[in-house]
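Presenting chain A:
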Amino acid sequence: MSARDTILARVRDAALARPEAATNREAQVAERMTVGPKGIIPHQGQATGPQKLRQFLEKLEANDTTVTRVSSEDEIAHAVARELRKRNLPAAIRMGEDPMFHAQDWGSLDVSRGPGRLEEPVTLSRAQFAIAETGTLVLTSGPDNPVTLTFLGETHFVVLRTEDLRSGFEDMWGDFRKRGLDPRTVNMVSGPSRSADIGQVLQLGAHGPVALHLFMVG
Partner candidate 1 sequence: MSAPRVALLVTCLVDMFRPSVGFATVKLLEDAGCTVEVPQRQTCCGQPAWNSGDREHAKALAAQVIEEFEGFDYVVAPSGSCAATVVKDYTEMFKGDEAMVTRAKALAAKTHEITSFLTDVLGINDVKQALTTSVTYHDSCSGLRSLGVSEQPRKLLGSVEGLELREMVENDVCCGFGGTFCVKFPDVSNSMVSDKTRNIADTGADMVLAGDLGCLMNMAGKASREGRNFKARHVVEILAGDTKTPAIGEDK
Partner candidate 2 sequence: MSGHVPTSSAFKSNSQEALVNRNLQAALRGSRGNFIAKRAAARANVPEFDDIRDQARDMKNHVLANLDLYLEAYEKKVTEAGGHVHWAETAEDARRIVLDICRKSNAKTVNKGKTMISEECGINDHLAENGIKPVETDLGEYIIQLRGEIPSHIIAPAVHVTVPEIEEAFRKHHAHLPPDRDLSELASLQAEARSELRAKYFEAEVGITGANMLIAETGQSVIVTNEGNGDLSQSLPKVHIVMASLEKIVPTLEDSATLLRLLARSATGQEMSVYTTFSSGPKRSEDPDGPEEYHVVLLDNGRSNMIGTEFEEMLRCIRCGACMNHCPVYQSVGGHAYGWVYPGPMGAVLTPSLIGVEEGGQLPNASTFCGRCEAVCPMRIPLPKMMRSWREREFEKNLTPSATRYGLGVWAWAAQRPWAYRLAARIANRSLGITGKSKFSKLPLAGGWTKFRDFPAPQGGTFMDQWKAGKR
C-alpha cells in the first residue's frame, strides 16, 4: 500500500469508528466546502460607510502604513513622484503591467516593468482589495502585479481604489470569488515587514519592505 493509502485508511477508520459518524459524510463535507456555515464576524469586521474608511485608516496607522489620498486615477503618477521626492528616493520605480499604471503619464520618472530584482529601492503594486477590519491590503500575483515586487522593494508603494475597500474577510472573499480571480498567490499585507528576533525589540524592515505607502484613489 502506498503511504497515501495507508494514511488515508488510518484516518478513515478512525472517522468511521466514531459513534456519531454520519452516513452521508461525503455529502456533508462537499456542502461544507461550498456553502460553509456563516461564522462569527466580529464587530470590527462589519463597519460600513464612513466608519469603515475611518477604521481602515486607523488600522493602517497602527500597522505603520502611511497613506496619500488622491481623488482620481489621473493623479497617481503625480502623487507617486511627489512621495518619492518627499522621501528623498531616486526618481525610479519598478512595477508590473497593470492597465491602471499603463494609463499613467509618468513624465520624467524612470519606470521599469517586470518582477523584482536584487536591489529594488521602490516598487509599485495595485491592491485588488483591502480589509478595514485589520488594515490589510490584498494583492494578487500575475503579470499585472508580480508577487516579488511586494517583497523586494525597500519601499513599497501600493495603489488601492477606495471602492475596493471591504469591511472584513468574509465580504472580501465573497467579492474575490465574484471577480473570478484565480491568481497563483493572494498576498495579504498589513504593514511593512518587521521582526523582533533581535533582543525581542520590534524593528521595521526585516527581509521585506522597510516602508509601505498606500495611495487611495477616490
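As a convention for this text, contacts are C-beta pairs under 8 Å (C-beta built on N, C-alpha and C of every residue); 3 or more make two chains touch, one makes a residue touch a chain; residues count from 1.
Selection criteria: all candidates are chains of the complex that A comes from, given by their letters.
Just so it is clear, the model here is predicted, and its values are computed rather than measured.
J.: All of these sit in the same complex as chain A, but only one touches it there. Which of 1 or 2 is it?
T.: 2
J.: Can you tell me which positions in chain A touch candidate 2 when the two form their complex?
T.: Answer in residue numbers: 2-4, 6-8, 10-12, 14-15, 17-18, 20-21, 25-26, 28-29, 32-34, 36, 39-40, 42-44, 59, 62-63, 96, 114-116, 118, 134-136, 141-143, 146-148, 150-152, 168-170, 173, 176, 184-201, 203, 205-209.
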